[in-house]
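Okay, here's the structure, questions in a sec.
For chain A:
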Amino acid sequence: MTNTRSAWIVYLLLSGLTLFTWGVARAGYSGLGVTLLVLGVALLKGQMIGDWFMSLRGLRGFWRWVIVLWLLLVGGLITAAFMIATGG
Partner candidate 1 sequence: MDMHIKTTEQPTRPAQRRYPPGDLALWIFILAELSVFAVFFSAYAFTRAQHVELFSTYQATLDCNSALANTLVLITASFFVVRAVAAIQRDRSAETVRWLWLAVLMAGLFLLIKGHEYAHHLAAGVTLSTNTFYMFYLSLTFFHFMHVILGMLVLLVLAVRTRRGHYSAAEHTDIESGASYWHMVDLVWIVLFPLVYVMR
Partner candidate 2 sequence: MQYQSQRVAKPYFIAAIGLFVGQILFGLVMGLQYVMGDFLFPAIPFNVARMVHTNLLIVWLLFGFMGAAYYLVPEEAERELVSPKLALAMFWIFLVAGALTILGYLFVPYSSLADMTGNSILPTMGREFLEQPTITKLGIVVVALAFLFNIGATILSGRKTAVSLVLLIGLAGLAVMFLFSFYNPDNLVKDKFYWWWVVHLWVEGVWELILGSILAFVLIKTTGVDREVIEKWLYVIIAMTLITGIIGTGHHYYWIGTPAYWKWWGSIFSAMEPIPFFMMTVFAFNMVNRRRRNHPNKAAVLWALGTGVMAFLGAGVWGFLHTLAPVNYYTHGTQITAAHGHMAFYGAYVMIVLTMISYAMPMLRGREAANSNRSQVVEMWGFWLMTVSIVFITLFLTAAGILQVYLQRMSENPLPFMVVQDKLALFYWLREITGVVFLIGLVVYIASFFVGSREPEASVSPAPAEAGA
């Protein structure tokens, strides 16, 4: 049974984190640290969508981790690419 109260909380958190990302962009911050922070926030948001909106939280086995794995894969590859870009 979907809990509407937790949905509200997740929704507000997602909106807040989105505003944070936007703020970083508006302020014009750059650099690897900030970039990876923004990416981390996005992954966190993705995780919240997977866990709460897609209701994967209560599962066991493969499907419990499918979104987490996807986020880690994508996040890892993007991080690697951005580190290469900064290093090279």
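Everything that follows uses one rule, which is that a residue touches a chain if its C-beta (ideal position, glycine included) is under 8 Å from a C-beta of that chain, and two chains touch if they have at least 3 such contacts; residues count from 1.
In picking the candidates, the idea was that all candidates are chains of the complex that A comes from, given by their letters.
Computed from a predicted structure; not experimentally measured.
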Complex member in contact with chain A (any copy), out of 1 or 2: 1
Using the touch definition from the top, list the residues of chain A that touch candidate 1 in their complex. 1-4, 7-8, 10-11, 14-15, 18-19, 21-22, 24-26, 30, 35, 38-39, 41-43, 45-46, 49-50, 52-56, 58-61, 63, 66-67, 70-71, 73-74, 77-78, 80-82, 84-85, 88
